[in-house]
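Omission of a single protein chain aside, the complex is shown with its protein chains in their original locations.
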């Protein structure tokens, strides 16, 4: 019998992609200058301490994010009863491929003399970019081949890097936790791909394997809990000092508020008023997304709690009512419910960021206003700082008022959703082209199509033998 | 059929509590001063670097503790075969609620102008406070409703914060690892609650679901191992410099000694001399508790090992002989055996701390004596340091001799146990009041009463289908 997994054409293509990446790394990258040995002795001493105080100070934050990307997302997606090998394995494969590609694509915007200088900063950026792809993967979980996921990842990262540059460097949106550029982008990109791959009308239903087992729900909690724990690091990795500490505090409180709310609402809206693991595994995290764009602002601890509570409400209601409606009406499947965990909370975060920006002023933020909202600096104050982009490139220019910055925050989320949806539709079109192998219906949400899986029979037999032996 | 989980009254109450917390946060908290933007430019530069060297330096320690509270305790409690959703889920819920409450309650003792200043320090303190509640939860695991747990958590934190202030600020006990204020408090509080909720005589037995399955024992090991790994961070988070490094070393060695001893003793005392997972999951950690109050003292590496060995012995013997005796004689159930992991080792730690304090002197500890045992400072040396409490408030006063400090260490553990037991009895009385829904016998140690659980039948069917498909 010709089994579906038997084609190696896709994997050969993947090998070619890896080789191309190596060639690009060879010609277009090098260690950042501060990581190269210095000949001059006096310079060296200063240099080492700079490096110490610089990038390496971020290493614990990096490792926390690294746990989220490679353990958090991986285990969260193991909730399906027969898709755990794919969830944990393909998460590792996809992330390993796209971090390389993200270093290249994001590096295009910070090249020096045609060379991308590589430091710990690039690894942090690459890990964060990978999150966007893994969010999209969550929407499609169990509905694509591994090769489709990889093609999606490559296309998505290219568009992600452009959008990130657009929003942060040209629109100058404030988005330290990446709610706009990562969560909204990843969610709507994935949903657009899902729309393109939508099943025929009679198949738009929850599949027989599209559910959890008792043990897969426990392993998914590994993912949830590690994401929950390290989310403050994700949101605070790119800021420093008091900004960083506020980002940590606000994210912590928002997550706590979202968690309590998730349990309350889950019990209220669920069947027989019992708690639903889907909500607990996902909506508890919505507080981290919803506070992302505003976590370093002066939102006050009680503001952080309120944001978390609202995120929890939106997310649980989304799982309970919106996702089934979208599936039955638009035939857009969203296996992990990324719209409820990442999409809507991220839009909420952007709206909050617009509101808080509107009220931001030098009176409240003092000198840090220019760090938090770079485009609110006066143009003449910028002349001195040579590392700024030329003024003419920034859309809308510098010296913005609070209200204007607020409008640009809304523009950032709007543009991001537009680009993500357009990019996702295009990507989906490519993924369903006849030259790309599609998943057949009986392969949905099932490891066995692409993985050697242990025969359960033999386990049972051994257990039985065992019992007899004793 | 009217199912037990169907009442939403408890969850509505929980929502009200969350709203009240938000209001209290709104009126009584703000970011700590160093986290607010500074207008003055020169001040700002100094300020940022201070913050960097100050609280944020503790961030990796905080994250280690965060893993212990939210992943360690959660997975350790998944050892029951059908209570994994509750263990991992309710751990998250209870901790998320009580950390908010702990910030408020602990903050009452450090208010400035009626406002609690919030920084990373408060989050560390809140996480540590949550540990006490989760320890109590361990004693009751599977014997309460979620709402009973939350009521307990709220009452416990209020009493915890008062006791912590009493022991650390008024009695001036040395307890860097929290063995007295956290472990002993949490364990005896939980046991007192368990006593109040004790079953009728014929039901005081190990229930049919009060055991592990092969896979639940493995997931519990996730908890054990992460607690084991990060315990040095828990014990050393509140000290600095050489004190911190000694706390790390001593905790590491004590855990290693306790682990080896646990395996030896488990094999010796267990049925057929086989190793018992209950001992491995819990008694290996007793070394971390037993060294808690003394981990920063000059106990010498071999002292740390001895403490660990004694803790391992006490803990395994407790599991093997004491817990069953307490259950059958006093009808106090202790599902996770917190008396053996937290209670007795913490009392041991307090006794050791009294002994070591008795021999402490300025000759051995030099200038750090005043940091380690604040009340052993001479009163006249205190005049200079304005941030000290007024002398008259400290019970027993300053300028204590070593022997006197030792006596106060014993007073601290004695008072803590008294307060914990009294508080636990009172809390238990409230939890068993007729207006609070009690667990029925068939709901013990079972997720299904409060959680939607996947039907195992459908899994089996799918697996069968799957096999047929291939």
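Here the chain labels run A and B in written order, and each chain numbers its own residues starting at 1.
Definition applied: a contact is a pair of C-beta atoms (placed from the backbone, for glycine too) under 8 Å apart; a residue touches a chain by one contact, two chains touch by 3 or more.
These numbers were taken from a predicted model, which means no experiment stands behind them.
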{"item": "Of A:67, A:209 or A:333, the residue in touch with the unshown chain", "value": "A:67"}
{"item": "Among B:277, B:295 or B:375, residue touching the chain not depicted", "value": "B:277"}
{"item": "From B:230, B:373, B:408 or B:451, residue that would touch the chain that is not displayed", "value": "B:230"}
{"item": "Chain not shown: contacting residue from B:66, B:106, B:198 or B:446", "value": "B:446"}
{"item": "Chain not shown, touching residues in chain B", "value": "60-61, 64, 81-82, 208-209, 211-215, 217-219, 221-222, 224-226, 228-230, 233, 240-242, 244-246, 248-249, 252-253, 255-257, 259-261, 263-264, 267-268, 270-277, 280, 284, 298, 300-302, 305-306, 309, 364-369, 442, 446, 448, 456-457"}
{"item": "Residues from chain A at the interface with the omitted partner, ascending", "value": "3, 5-8, 11-12, 14-15, 18, 21-23, 25-26, 29-31, 34-39, 41, 44, 47-49, 51-52, 55-56, 59-60, 63, 66-67, 70-71, 74-75, 78, 82, 84-85, 88-89, 92-93, 96-97, 99-100, 118-120, 123, 146, 215, 219, 222, 450-454, 456, 458-459, 462-463, 465-467, 469-470"}
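In the analysis below, only the chains that are shown with their structure count from here on.
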{"item": "For chain A paired with chain B, centre-to-centre distance based on mean C-alpha positions, whole Å", "value": "33"}
